[in-house]
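Below is the structure I would like to discuss, written out as C-alpha cells.
A single protein chain has been omitted; all remaining protein chains appear in their positions.
Letters A, B, C and D mark the chains in the order given here, with residues in each chain numbered from 1 onward.
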C-alpha cells in the first residue's frame, strides 16, 4: 500500500491498528473457542489450528496437492488468456459484432462458473482436465470482455495516425492495436485470474482426488476441522500473493 | 513378465467397509493374480461415478445408487449393471445426542430427522423406518454425513444419519446414541440398494478384463470374511481409526450384503424410482435383461 | 519538396446511428499554393475536421475531389502529412520513438532512423526530452512531438488540425513563434485548421473563413504582414485590423454554433 | 450593494507530499475599488488560483490579510461570491435548482427562491434551459449556470477564476460580451482571474499582471476603453496596444512557466 504523504503520527496510528487488529481477532477467536458457546469441533483453538497447520506444511502430501492445483491453475489460466485475447480482439474490431456479443458475454461472465461443472465433467471426465477446463471457462469471460472493450476503445486518432501512414494490416495490429491493448488485457487477466482460482478450487471441492480444494473438503468430511482451517489459510495466502503479483504487473505495464 | 491389463475404476464414498473391497483386493494381490493393474479414483458419490463411467473416463464404477443407474439407463446412457454392491440397508444408522429425549425412532414424533437428499438410499430407508415405527417426524434433506453431524451437534437437527465407521467414535465416547439401524428393516435385506457398473464400450471391447476383474472382486469379498482380522486391521489403518471402532463398524455388514450376484428386489426399486422421478415409466423385461449384465456369474 | 493542394466541390453529410442526417460540409472549394501557409478558421462544429479528414483521405467525400499537385487522389496519400486535433502521440513510446515511427514502419534501419528523428526533435525544440514518455510531458510538448513525428515522414504538404487547441492563449502564442521558425526553415505547403483568430493571423499567408454547419468557405483574406514574424506582431494596428475583420465575419457564425450546442 | 477589497502582503508556500516546498505566492498586494472590474492575468501555474482561494477564504494565507470593506476577514465570507475555475455545477440538479442552491440553503421558501433564480437564469441568458441538467448543456452554458448560482446569493464582491478557461476563443469573446452586459447591469465589484489577454482587456477597468512562480503583482494597467463595450473593440488600435503591452510583460513569464512544466 502506498503510505506516502502521511504525517508520522498518522502513520504510527495506522500501523498500530494494522498490527492490533489481527491480534484482537485471534484473541476473539480463542475466546470463542474456549467459551464452549459453539460446538467445539467447529471452532478449534488457535493452538490446534497452528499445530494442524504445521502438520500440513511439514507433510509432503500437501505439496502434491498444491502442485496439482498450481498446474490446473496454470493450464486453465493460460488457455483462458489465449482464447480470451483472440476472441476479444476478434469481437472488438467490429463494433456491431461486439454489441451483439456483449450481453452474451457479460451474462455468462456473471453466471457462477461452478454450475458448469457437470457439463465440463461430461466432456472432460473427472480428472484434472475438467478443473482446467472449468478454470479456463471462468477466466475466459473477464479477459475476453476487457480485451473486447479495449479493442473497441483503441483511440481512433491513433488508428488514424496509422492509416495516414498507410500501415499494413499486420503493422496496424502489431504497432497500434496490441500496444494499446496491453492495459486492458492485463486488467482482464487480473480479474480473470481471480475467477479461475475460484472455479478451479470449487471444482476440486465438488469432485476430484487431488488439489487444495479437495484436501479442504476431505478434511471437512472427515471432521478434521483444524486441518480444514489450515488448508483454507494456505489457499488464501496463495491467492493473495498471486493477486499481489498480478497487481504489481498491472501497475508496471498498464500505462493508461 | 507379461504386460498387465490396466483397469481404471471410480469408487464412491471413500473409506467404508464395503467401498474398500477393491483396495483390500489390490493390497492382497488378488487383482495382480488376475494380471490386472488397477487405477482407483475416489468420487463423492453415485452421480459423479456415473458420469465418469458413461463418459468412459473410467472403465468401471463402484458403489452406485440404483435410482441413479436406472434413470441414466432410461435416458439412454450406455451403462450396464455388472453386479450388486450392497444389498439391504445394514450400513445406515440414525443417531441422536445422548442427552436428548430420543431413545429410539419411536420417540421421534415431530422431531427433525436428517437424510442426505431426496431419492438417496438414506431417504428411502428413513421413510420405511418411520413408517414402521408409526411416527410422524419431520424429515430434512440435510446433506452428507458431516453436514448431519454438525447440525445434530449444534442442535439444528434432532437426529442425523451416518454409516460406519463415521460417528461410531462419538457413540463409543457416549456423546451420541444410535436410535435406528437399516438392519431394523429385515424386508430391505432382499433389495439391492447400490450396484457396480460399467459402460457398453468396455464391456464389448475388453469383456475378458471385466470378467477377470469381477472374479477378483468376488474373491476379495470371500477373502475379507475369511480373514476378518486382517481385513479389519487394514480398514482401521486406512481410516486412521481405533481397531475397536473398526471392528464395530465391520459388524454392520454381513457377508450376504456384499455379494455381487444376483441384484435383488429390482421390481421394488423400479417402483421407488418412479415415485422419485428417477424413472419416467417402468422398465420392460427386455430392458432389464439388457441392463443387468453380470460379466462373471459363478452361480 | 512541396506541392500544391486543391479541394474541389467537396461535400459531406453524416448519418448518425439513429438515422439523423447532419450536413457537415456544403460543397467547399479551396486551393493552397506551393509553399503557402493557409489557415482555415471557423466556429466549433462547423466541419473543419471533416474537411481535414477528407483531404487526408481518412474519410471519402460525398462529392468532389482532392487534387495534389494536379492529380486527383483518394485515400491516404504519402505526400500529405497529418497532425490531428486530439492527443495522438503513442503513450507507450518515448518522444524519440514516436518521432521515428513513420521511419520505422517504412523499414529504415534503427541507427539511421534515430539520427533522423533526433533532427526533428531538435527542430520542434524538444532536445533533452528524447527519452521521456508522453505522460511525462506537458500538453504543448506532446503536440510538438506529434508535429515532429509527422514532419519526420517528410510530407510535401502538411495538414494540421488545431494542434494547439487544448492549450492556453499564452502557450499558443509562444508555440506559434516556434511554428513560425519551423515553417520559415522548411518552406512547406501547410494547411492549418484553427478556431483561434490570433493564431490564424499570426501564422498565415492567407486565412479562409468557414461558415457554421454546413461548412463552406465564406471568404479568404490575404494576411500581408512581413516575415519573419513574431508574436510581438499582435500589438500592431494592422494585426488588430485583420483580427477585427475576421471576427466580424465569424461572429454571427460562432453565435449560431454556440446556440446549436446547447440544443443538443 | 458593492464593496471594496484589499489584499495585503498575502503569501503562500505549499508543501507537497514528498516534502518539496513550492512557493506559490510571494507577498502580494492588491486593491479593488468599489464597483471596479479588475482582472488578474498571469501564466499557467503562477499562483492565480492560490490567490483566489485565499481571498475567498478557502485556504489560509501564510502571512498577510484580506480586507473587505475595511474589515479584515478570514474564512469564507458571505460578502464574497466565488465562481470556480473547474466545472462546479451540481450534476444532479437542473439549471434552475443549481441557481437556487444558495437560496435553498438560506432557507428561502420554494416559490420565492425559484422566482428569484429564474431572474438570474435570464440574466445569464439561459432562459429556456431552466429544466436541463448540466450534462445536457455545453461547457459555456454550464459556466454561465455557475455564475448565475453565485450571483443569486447576491455577493457584494464577485470573484471569478478563469470561468471560461476551457472554452475556445470565439465562444469566449461571445460570452465576454454577455458578461459585459451583466456587469453593466449590476455594477458589481468584480475580480476576474484569467490567462487570456484578449479577455482581460475586453472586460476590465484595470488589469494586474502576475509573474510566474512565486506569483507577485508585477504591474497594473488601467484600461481606458469606453463603456459600454463589445467584442468589436478588438479591431481597434487601442485594444491592440493594450494587448501588446500586456504580452510584452507576460512573455518572459509565460516562457518560464512553459519550460517549468516539461521538467515536472
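Criterion: a contact is a pair of C-beta atoms (placed from the backbone, for glycine too) under 8 Å apart; a residue touches a chain by one contact, two chains touch by 3 or more.
One rule holds for everything that comes next: contacts and distances are computed from a predicted model.
The chain not displayed here is annotated in its UniProt record as "ABC transporter permease subunit", chosen from "ABC transporter permease subunit", "Molybdopterin synthase catalytic subunit", "SMC-Scp complex subunit ScpB" or "3-oxoacid CoA-transferase subunit B". Across the entire complex, the residue among B:12, B:71 or B:165 in touch with the chain not shown is B:71. Of the candidate positions D:86, D:184 or D:230, contact with the unshown chain belongs to D:86.
Of the listed residues B:18, B:91 or B:147, the one in contact with the hidden chain in the full complex is B:147. Chain D meets the missing chain through residues 53, 56-58, 76, 78, 80-82, 84-88, 90-92, 101-102, 105, 133, 135-136, 149-150, 153.
Contact between chain A and the unshown chain involves residues 1, 3, 6, 10, 13-14, 17-18, 21, 38, 41-43, 96, 99-104, 106-108, 110-119, 122-123, 194, 197-198, 201-202, 205-206, 213, 216-217, 220, 225, 228-229, 232, 235-236, 239-240, 243.
The omitted chain makes contact with chain B at the following residues, 46-47, 50, 54-55, 68, 71-72, 75-78, 117-119, 141-143, 147, 150-151, 154, 156, 277-278.
Rule of thumb we're sticking to: only the chains that are shown with their structure count from here on.
The central chain here, found by comparing per-chain C-alpha centres with the mean of all protein C-alpha atoms, is A. For this pair, chain B with chain C, the centres built from the Cα atoms lie 82 Å apart. Taking the mean of the C-alpha atoms as each chain's centre, chain A and chain C sit 48 Å apart. Averaging C-alpha coordinates per chain places the centre of chain A 37 Å away from that of chain B. Not a single residue in chain D touches at least two other chains. In chain A, no residue reaches two or more other chains under the touch definition. Interface residues of chain C, counted against chain A in their complex, comprise 53, 56-58, 76, 78, 80-82, 84-88, 90-93, 101-102, 104-105, 133, 135, 149, 153.
The touching residues of chain A, when paired with chain B in their complex, are 38-39, 41-42, 118, 121-123, 125-127, 206-207, 209, 220-223. The touching residues of chain D, counted against chain C in their complex, run 43-44, 129, 136-138, 140-141, 165, 168-171, 173-174, 195-198, 231-232, 234-237, 239-241, 243-245, 247-248, 250-251, 254-255, 257-258, 261-262, 264.
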